[in-house]
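Just one protein chain is left out here, and the rest sit where they should.
This part shows subunit A:
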Amino acid sequence: MSKNTKTVIILLVAAVLIAAVPLFALRNTEFGGSDDAGSVMVEEIRGEYTPWFTPVLETALGGELPGEVESLIFCVQTGIGVGVIAFFMGRFVERKKWMKATGQEGDVPASGGERACTGSGDTDDPHR
């Protein structure tokens, strides 16, 4: 395992731990959203407060978005993001392998096995 791999694993484990520990440490907590806490604070400062605008989707649905559907949409959002990152990462990884195999490591030629490379002017580095 390279040094980077180790660093990455340690960092990921740390991240998961930070996220997971409160869940186990505070067993009987509700874990509501903190902007609910925000609205409570608004009411504390201002007295009763009725939002003057309801979210468009809630207006269209005539009620709140069902929790399960909400989680679905959140997952869709995550999915889109992960998909894009994984797709490009996959391409980068493959390209690096390909570059190694053809002995061109270090600098990518214009035809670096990548569609986007066929565009113009990608050989100059302004920061050199």
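We take it that a contact is a pair of C-beta atoms (placed from the backbone, for glycine too) under 8 Å apart; a residue touches a chain by one contact, two chains touch by 3 or more; residues count from 1.
By definition in this document, contacts and distances are computed from a predicted model.
Undergrad: Report the protein name recorded by UniProt for the chain absent from the figure; options are "Cobalt transport protein CbiM", "Urea ABC transporter substrate-binding protein", "Anti-sigma factor antagonist" or "Glycosyl transferase family 2".
TA: "Cobalt transport protein CbiM"
Undergrad: Touching residues of subunit A against the unshown chain: what are they?
TA: Interface with the chain not displayed, on the subunit A side: 1, 4-5, 7-9, 11-12, 14-16, 18-19, 22-23, 25-26, 29-39, 41-42, 44-46, 49, 51-58, 64-65, 67-68, 70-71, 73-75, 77-78, 80-86, 88-93, 95-96, 106-108, 112, 114, 116-117, 119-122, 125-128.
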